[in-house]
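Every protein chain of the complex appears in place save one, which is left out.
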Amino acid sequence: MKKVSISFTLNGDKVTAEVPPSWTLLKTLREYFELTGPKEGCGTGECGACTVIVDGKAVNSCIFPIPEVEGKSVTTIEGIASKDGTLHPLQKAFIENNGVQCGFCTSGMIMSAKALLDHNPDPTEDEIRTGIAGNLCRCTGYVQIVASIEKAGELIRQKK
Amino acid sequence: MVDYDYKKPKSLKEVFGLLKKYGPKATLIAGGTDVMINIRNRELSPEILISLRGLSDLCYIRKNNGYHIGALTTHRMLEQSDMVRAGLSALHDAASQVGSVQIRNVATVGGNICTAAPSADTAGPLLALDATVALEGPNGRRRVPIADFFTGPSETVRKGNEVLVEFDIPEEPGHFGSAYWKHSRRKAMDLPLLGIAVGLALSESQEISNARLGLTVAAPVPIRAYKAEEFLIGKRLGDDVLVEAGKIASSEASPRDSLRGKAWYRREMIEVFVPRMAKLAAERIRGE
Partner (left out) sequence: MSNLLYVGKGTPRTIEVDKVTGRAIYINDLKLPGMLYGKILYSDYAHARIKKIDASKAEVLPGVRAVLTGHNIPDVRVGFLRDQTVLKKDIVRQFRDEVAAVAAISPEIAEEALDLIEVEYEELPAVFDPIEAMKEDAPLIHEVDARGKPIRTNILPLPWKFYAGDIEQGRKNSAYTVKDTVSTTWVNQCCMGTSGCVAEFDMNNDLTFHSQTNVVFLGKQRIMEYLSSIGMRGRNVRVINPVVGGSFGTKLDTDIYEFICILLALRTRKPVKILFSREEEFRALPPRQPAVFTIEQGCDKEGRLTFRKAEAILDNGAYTSWGATTPSVMVMPMSSLYRVPNVSFEATCVYTNNIYCQAMRGYGNPQATFAVESSMDELAEEAGIDPAEFRLINRNQSGDVTPMRLKITSCGLEDCINSVKQKLNWSEKRGKRKGKGVGMGSLIHVAGGARVYKSDGHGMIVKVDQNGHIDVLDGGTDQGQGSPTIISQMVAEALGFRPEDVSLTLGDTGLCLWDAGTHASRHTFMAGNAAVRACEKVKQQILELAVENIPKVVKSGFRRKKRNDPDFVEPDLDYTLISKPEYLDIKDRMVFPKSDPEHPFFRIEVSQIIRDALHVGTGESKVVMAEAFYDPPTEMLDRELKGNLSCTYAFGTTGIEVEVDEKTGEVKILQLFAAHDVGKAINPILLKGQIYGAAYIGAGYGLTEEMKLENGRVMNPNFLDYKMLTAKDVVPVEPIVIEPGDEDGPFGAKGIGEPGLVPTAPAIANAIYDAVGVRIKSLPITPEKVLAALKEKRK
């Protein structure tokens, strides 16, 4: 298979991937960079477990062609805690408010929530639910996920 | 095995060159939320994908002498545009309800229309707003009313060497409002069982001076309910009139039984939602 060279910023680092152009961003993250936080729950953009942030926007990496990442900035769940190990407020809030059960949707869920809070640190419940409507969860009924995101918003606002 | 080359031209001219070179081996991709899924499901196996995302000058929402929307405008841009919310409410309703934020962030309105699914969310509003589609090919640009654009499920008048570049929507004189109802089982991540878009112009005396109804999933292609429109024009807005219009629109539709919904139910819902959406459009005109 022919390979192409794609350069972009991944969790703050400049990287280059040598992968076939038919790979998706998800496949590249998981197999080339061994970042297995983003998950494949469906492969067709219907569950959101693969959600990452590209240039500030949440996208389904499972249907995002890797060549489209050239020159862009990609953030995954692995890139949101501080380098010193301090968890992102969303990560803290998900743990403290039982926003996690089986955890399979969690990486994507947190990335959707982050994309939301980055633009709007004080969202309404409806805005939160809209922000994560593309992230299916089978365990929680979403209630404690919404609560976690609300709490994370509070933490973020306090810091500012 | 999925294996294709990927080209990301920077200009339409380059696109036309690539289309000419690769012909049917190539598939155009915009946001890719349909194309990538079709490839994964093996419904599509192109040798080459030609990405339109390099054509950044096709990504805009402008108003001068009517509204102009670039084909690569994402649903999210429409959702977040106050201009669209105020002036093209039905399109705003539709764009905000497509898939999820993740999908809306990449899926384009041009792609939604070119895929030409009977359930395309933006098709109904564009019909109700009387949009014109601009297609550009190596020999220049042509304009097609959206009502003539769809020729069958996944089929349009767009030729293989053409690219949909823009939607033009006239600015309606006087008091105009529009609304779109997506009838679906869930509030997100869903396709419409039925889409109903209503565009309405009202005189000061609440007389309907113009009406357009766009229906999706009501026929093999998105349709206008012309007879219902004709019935409405010139009448005073009122419950009886709207109920009758719903019935006429329903009779114009030819929905089918499918896995997602039954034809009888779709017909009934046309009757229910034509009046409801007309009322919503009227409320919007009154600024309620």
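By written order: A and B. Residues from 1 in each chain.
Everything below uses one rule, namely that contacts are C-beta pairs under 8 Å (C-beta built on N, C-alpha and C of every residue); 3 or more make two chains touch, one makes a residue touch a chain.
From a predicted model like this one, the values you see are computed outputs, not experimental measurements.
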Worksheet item: Which shown chains does the chain we cannot see touch?
Response: A, B
Worksheet, complete the sentence: Filtering A:E40, A:D55, A:D118 or A:E150 for touch with the omitted chain leaves A:E40
Practice prompt. Specify the residue from the set B:D5, B:D121, B:E166 or B:D190 that touches the hidden chain.
Written response: B:D190
Discussion item. By the contact criterion defined above, which parts of chain A meet the unshown chain? Give residue numbers in ascending order.
Written reply: 30, 35-44, 46-47, 49, 76-78, 81, 87, 90-91, 94-98, 100-107, 110, 128-130, 132-146
Worksheet, complete the sentence: Note that chain B touches the absent chain at residues 1-2, 183, 185-191, 259-262, 265, 268-269, 272
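Criterion: only the chains that are shown with their structure count from here on.
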Fill in: Whole-Å separation of chain centres (CA-atom averages), chain A against chain B
30
Worksheet item: In their shared complex, at which residues does chain B touch chain A?
Response: 2-6, 8, 29, 32-33, 36-37, 40-41, 49, 51, 53, 76, 99-103, 105-106, 187-189
Practice prompt. Would you tell me which residues of chain A are touching chain B in their complex?
Written response: 1-2, 4, 20-22, 24, 43-46, 48, 51, 57-60, 63-65, 67-68, 70, 112, 115-116, 130-131, 133-136
